[in-house]
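Contents: one structure, followed by commentary.
The complex is shown incomplete by one protein chain, all other protein chains being positioned as in the whole.
Moving on, here comes chain A:
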Amino acid sequence: MLSEYEISALLLSLKVSGIAVLFSLPPGILLAWVLARYQFPGKSLLDSLIHLPLVLPPVVIGYLLLVSMGKQGIIGSALNQWFGWSFSFSWRGAALAAAIVAFPLLVKAIRLSLENIDIKYEQAARTLGANPLKVFFTISLPLTTPGILAGTVLAFARCIGEFGATITFVSNIPGETRTLPLAMFSFIETPGAEAEAARLCIIAIILALTSLLLADWLSKRVQQRFSH
């Protein structure tokens, strides 16, 4: 049904997006927590920095990644030297680009949800002998689940759709960095491959629709537990 080429692009897209979201979640929750609960000098600046990828042209992000995280880049060369990690022209670079572009969406959704938790539950937990760490993991985090789910789905969808930063940073290498949008772009560029482009377009629509439906089902289940 699906060609080998299509399966490879699809699986790569899922891998890149999955890894990107998975690694974004812990820092995303932490930053959302800091922004939701603490007042400190420079909070507005931090908030703006986190939101920057949302408003910057993706090609600018790709360029910045190339300059900083590439083999010759300031951070990239150090990582390569010390750990042998390399982001350039590999699927890891695609995941990094996707993670950065999707990060603001993730933080925003979790932050909103954290701000909506009534601190009265946390106070009650403290009087029952729980230290702030236990309160965070047993009360605050579970109560934020709907927000985390929403943020995860939104970020995942954004990662799947990521194009500009990826192609700028890690190029368009079949099997390595050629995700669905990049594969589609290649077909559109190739004369006579309109049918293949259309097939990928349908796959992209099905993927997006499935993840939205899945997210809706999950959040309904969570809501049900909270309010029978």
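In this text, a contact is a pair of C-beta atoms (placed from the backbone, for glycine too) under 8 Å apart; a residue touches a chain by one contact, two chains touch by 3 or more; residues count from 1.
Keep this in mind: contacts and distances are computed from a predicted model.
Asker: Would you kindly match the missing chain to its UniProt protein name, picking from "Molybdenum ABC transporter ATP-binding protein ModC", "NADH-quinone oxidoreductase subunit N", "Probable chemoreceptor glutamine deamidase CheD" or "ATP synthase subunit b"?
Answerer: "Molybdenum ABC transporter ATP-binding protein ModC"
Asker: Of the listed residues A:110, A:125 or A:203, which contacts the missing chain in the full complex?
Answerer: Touches the omitted chain: A:125.
Asker: For chain A, enumerate the residues touching the unshown chain of the complex.
Answerer: Given the touch definition above, chain A has residues 120-121, 123-131, 138-139, 142-143, 145, 225-228 touching the missing chain.
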